[in-house]
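With one protein chain held back, the other chains of the complex are shown just where they sit.
Going in written order, the chains are labelled A, B and C, and every chain counts its residues from 1.
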Amino acid sequence: MSTVLSAKDFATSQEVRWCPGCGDYAILKTMTKTLAELGARPESTAFISGIGCASRFPYYVETYGFHTIHGRAPAIATGLKLANPDIDVWVVTGDGDGLSIGGNHLLHALRRNVGLKILLFNNEIYGLTKGQYSPTSRRGTRSPSSPGGSVDAPLSPGEFALGAGAKFFARAIDTDKAGLGDVLKEAHAFEGAALVEIFQNCIVYNEDVFADFTDRKNAAEKQLRLKHGKPMLFGADNEKGIRFNPDDFSLEVIDARSVPEQVLRHDERNKVVAHLLVELAKPVALGVIYKCPGDSFEKSWYAARKSGLKRSSSVADALRSTNTWTVT
Amino acid sequence: MSTVLSAKDFATSQEVRWCPGCGDYAILKTMTKTLAELGARPESTAFISGIGCASRFPYYVETYGFHTIHGRAPAIATGLKLANPDIDVWVVTGDGDGLSIGGNHLLHALRRNVGLKILLFNNEIYGLTKGQYSPTSRRGTRSPSSPGGSVDAPLSPGEFALGAGAKFFARAIDTDKAGLGDVLKEAHAFEGAALVEIFQNCIVYNEDVFADFTDRKNAAEKQLRLKHGKPMLFGADNEKGIRFNPDDFSLEVIDARSVPEQVLRHDERNKVVAHLLVELAKPVALGVIYKCPGDSFEKSWYAARKSGLKRSSSVADALRSTNTWTVT
Amino acid sequence: MSDQISMDSIVVRLAGDSGDGVQLMGSQFIASTALSGKDFATFPDFPAEIRAPVGTTFGVSAYQMNIGVSPITTAGDAPDVLVAFNPAALKVSLPLLSSGALLIVNNDSFTARNLTKAGYAEDPRDTGELDSYQLVPADIGRLNLEAVKPFGLSKSDGGRCKNFWALGLLMWMFDCDLLPIEDWIRQKFARKEVVRDANLAALHSGHAFGETAELSEAIPRFKIRTADLPAGEYRGITGAEALSLGLAAAGELADRPVLFCSYPITPASPLLHRLSRLGELGVGTFQAEDEIAAICAAIGASYGGVIGVTSSSGPGIALKTEAMGLAVNAELPLVIVNSQRGGPSTGLPTKTEQSDLYQAVYGRNADTPIPVIAARSPGDCFFVAIEAVRIALRHMTPVLLLSDGYLSNAAEPWRIPDMDDIEPIEVNAAPGPDDTRDAQSLAFERNAETQGRPWITPGMPELMHRLGGLEKDIDTGHISYDAANHQRMTDMRAAKVESVARFIPPQTMELGPQEGELLVIGWGSTYGSIFQAVRKIRKTHSDVSYTHLRHLFPLPENLGGLLGNFNQLLVPEMNMGQLSTVLRDQLGADPTPFCKVTGQPFLISELAEKMESMLPPVVVAACKPVAKGEAR
Partner (left out) sequence: MSDQISMDSIVVRLAGDSGDGVQLMGSQFIASTALSGKDFATFPDFPAEIRAPVGTTFGVSAYQMNIGVSPITTAGDAPDVLVAFNPAALKVSLPLLSSGALLIVNNDSFTARNLTKAGYAEDPRDTGELDSYQLVPADIGRLNLEAVKPFGLSKSDGGRCKNFWALGLLMWMFDCDLLPIEDWIRQKFARKEVVRDANLAALHSGHAFGETAELSEAIPRFKIRTADLPAGEYRGITGAEALSLGLAAAGELADRPVLFCSYPITPASPLLHRLSRLGELGVGTFQAEDEIAAICAAIGASYGGVIGVTSSSGPGIALKTEAMGLAVNAELPLVIVNSQRGGPSTGLPTKTEQSDLYQAVYGRNADTPIPVIAARSPGDCFFVAIEAVRIALRHMTPVLLLSDGYLSNAAEPWRIPDMDDIEPIEVNAAPGPDDTRDAQSLAFERNAETQGRPWITPGMPELMHRLGGLEKDIDTGHISYDAANHQRMTDMRAAKVESVARFIPPQTMELGPQEGELLVIGWGSTYGSIFQAVRKIRKTHSDVSYTHLRHLFPLPENLGGLLGNFNQLLVPEMNMGQLSTVLRDQLGADPTPFCKVTGQPFLISELAEKMESMLPPVVVAACKPVAKGEAR
């Protein structure tokens, strides 16, 4: 089976069980298309997820798939990656699954730089459990568990990832096929842990929470699409640019036409700017925000072991590796 | 009992059970002294800890104290703080307790800005369980569980805290009474979650791992002591300074005498510089690195409730708050 | 008006797609029948997906209710009336119906596509397979759309009103007053006028359809006798409502605030939702980052002098286990509510099961006993919550309270208790300072009867002490590695939980004599089914009795004796025999387990059948043929 596969070949026979109109559909579609474009082999691809609407994802992709338990997908995926580093392991998680109950595992998978491609479907709500506020919900979110509005300050997935020592952080919008597809490919090509935050619309419990910048009509004005080495421009005619202001250490919007030389060029390896980009609200930065290649955890782990997980010695010998004596 | 208390009044009758020479002794001493200096009331002070050598701390302080379970102190302390916001709650944790098993709770306590003063005794090792490498151990650390040297990349407590959205992060050295005392006082005065990383020497399993910059003889050259609003100077005669280089977005050491105007002034609220300071290796930044005052979680939580945790209505009424009918 | 059919009770089932609003419709209908003074019990049954794919059998959401004269204790085995919004709903429900049941089906949904999705090769309305039922096809979809047309809603928004259309029809069939439900709609949709008006129009249209169709006499009307419930003021209540109000009531009775710390999970979340609206009763809620943080925050709250409560269902309770050990060791009060669901692992999140009893009674590392109690019915949740807090505060111990998915969502009419009739909850007072003993010792001076220690909390002057999860000296509470002390502490912890048995009422019979042939022993939400089944069987076998356990650990002191009075014991459970284990273990009993693990409550009929099989056949003297040679 080395024929060329199409997006359809990556779809399973299972009926997709998300609410009609849910952003997850679009992500699924772009994912299967991207797999086909990448020439991925179904047998050496695995999707590992936790629990949540997002985490139903593996049921719909014709590769290996494991729908595990709430919050633990990164840990399970780490075990799989150590057991068989040749498998392309995608982790699918939600803002609750990955940042609430599963925050610690995500933290440590990122810190260790395990070669996982982690897709965080951020809808700023707990979808599957019927709409409670999540760790990314904005202050004041009214939900069944916060009828008067939530008082928790939200976590920024980007800040969290950088704080965890992540070496790859990118962002995309559920329905933006091109942008999402590109980011998925970049993540796939990255050796270590790649975290991709996907702004995903939950039409039932948090409809249009990102509409302000995801709406196509606002896109040009409210989205900053980053490309490594390219100036940070946006606006209908790329007439606006981003400048670093060294006086107050901030990113600010300038007229790109009048002072083009002041427009910052995107350098994926610049962590300081990455910190500023993930906090930038107007416009919202999309694409690969930070990328710093280096050895993956599994690579270092195997490098430290002479023969990988293969046996190079016998138990019979090991049993005798200490003082022994013979009774006759 | 409103007499003035001395450091001794904050010591319990319990024999202290750390290894002779452990850095924890020095921290304990500075803590009790600081409590006395702050005029803390023993009955409204509580120390909550997890498990580890560090976490034995509460047994030795004559206030309320709760030695809980591994990694969960921030969650327990959050419950206490909501139950009684008038208590000064100190959390004592280690690099394993707080950043390995307990990473998620620390993350969310910081994100929520719960009014806890969190002391992270970082000795880059699991002391109590006999010396395995921890999430802050440097790559290559040889330990019982990593005889060939660890391969994990370490977590930076400072980066982690900022990534979590912490509003207060400071650093001190176990044996530096003045520096540690100052930082403890600042943390105490802060309304929200204050994380203090204390470089603590575990003489048994990780001796002198910080000696390079904690040694008194190197102090002037290798430590950068931060004071809000003051220029960042160090060296025997404060002859060196820190400058921000906007070209490569880095902090660099300059000759403070020749270009004094280029020396950066420490602004506790500057998060960008805070990111750089926590990563600065030579010199190592000490003191309050980042501080951004704002409402604590418990304050917002209570503000959203008319009468706090007091009853303002009766259950008898609540039982009838829906349609009722009478059977005769 | 057609003659009304008079009945003692009737079982109605509504079924449709997850998006059809069946749950809402059911609960509104029940609210109306309740107001007209009927007894009832409900069983909401819905899929795990938020909105499962439209038209499929696994996406069917159903609401079953049993309405009539008291005592109604289950949602009924076999529905007499079915409202099916689509073919899938019909397909799933058909096997349950009583023969001759009334089928109201939404004609407009019987499209080729929907029939295929439901797995029908042919339209069942044409194949004759519905012949034994009373079929009432109604163009619900079309009629509803027509009714709401004036309000300019989109087709899909307009379509969402069809549950109110069907509700209108039901209201007419059962002769209910439309007023309360109209009020409710007005209030609920106050801010969305168009939706409000459309829903009202749909309701009236359905009602009118009944009136009109009546002309053809196709639709029967039912007259259900009013319940002969004990006198008092009543309300409808679900288990989740009762449990939340019970926890708040416990706070009032103990004069302490309650802090409820939880992490959402099906079917436990409704408790969090309800309690987050009870702030005025001195209840705080904290949505933690996970279940571990939730129980830990509750422990922190209890440590701080507030009643700490946490809640989850099986998988989340598993995560809380380690922290329960801390609460036991630290001797802090705590209530842990488990709304059980089908497992193992993620299992069947929206289906009911009683399979966490092992976990509750035995499920911890070390010798770590915790009292376990369980609620039997929606209304009982109120009293069980109070009881849990009472035990926790009296003995200074965590208490496990078992509910389940069925109880959480099911509703019944409930006589509102008089709070003055409920005994206040006493708190183990903090001692005054004492010169002869230090605070550390005072904090661990236990009551000899209950082993409860005083509840000393930060903020109290002169009583500072240290607490922890390491073994403590039995007198001073200091860390102790002493061998003999560990034995004494382990014994003390066992004695503490055993002592609970001395404070609870002796076990009594729900039905039947104190001794006899067969004793049925139940616990938890199976109460309703077992009660009806035993009542039925007792008509022919008066030596069958029924007892239902609230206290599962420790067991009531007289239970062993009761069990010994019967030749046979039957333990029906929605698990693989977990209470049977406890009875064998604790009492050396030898019960017959009757297990069902399908995610569905017991049917009265299957229980009755099982009992029959254990009892001698009923001898109808006159007709009994005497076999040749048989000795009489």
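Assume contacts are C-beta pairs under 8 Å (C-beta built on N, C-alpha and C of every residue); 3 or more make two chains touch, one makes a residue touch a chain.
Just so it is clear, the model here is predicted, and its values are computed rather than measured.
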item	value
Visible chains that the absent chain touches, using the contact criterion stated earlier	A, B, C
Given B:6, B:145 or B:326, the one touching the chain that is not displayed	B:145
Residue among C:84, C:318 or C:389 that touches the chain left out of view	C:318
Per the touch definition above, residue among A:72, A:225 or A:243 touching the missing chain	A:72
Touching residues on chain C - with respect to the absent chain	47-48, 58, 292, 313-319, 321-322, 325-326, 328-330, 340, 342-351, 353, 355-356, 358-359, 361-368, 468-471, 481, 483-484, 486-487, 490, 493-494, 575-576, 578, 581, 584-585, 588, 590, 596-600
Interface with the undisplayed chain - residues on chain A	1, 12-14, 42-46, 48, 51, 58-59, 62-69, 72, 75-84, 86-87, 104-105, 107-108, 301, 305-307, 309-316, 318-320, 322-328
Those residues of chain B which, in the complete complex, touch the missing chain	15-20, 51, 53, 67, 69-71, 100-101, 103, 126-130, 132-133, 135, 144-147, 204
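Everything below uses one rule, namely that only the chains that are shown with their structure count from here on.
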item	value
CA centroid of chain A to CA centroid of chain B, Å	30
Interchain centroid distance [CA atoms averaged], chain B/chain C, Å	45
Whole-Å gap between the CA centroids of chain A and chain C	40
Multi-chain contact sites of chain B, meaning residues that touch two or more partners	104, 107-108, 301
Touching two or more other chains - residues of chain C	289-290
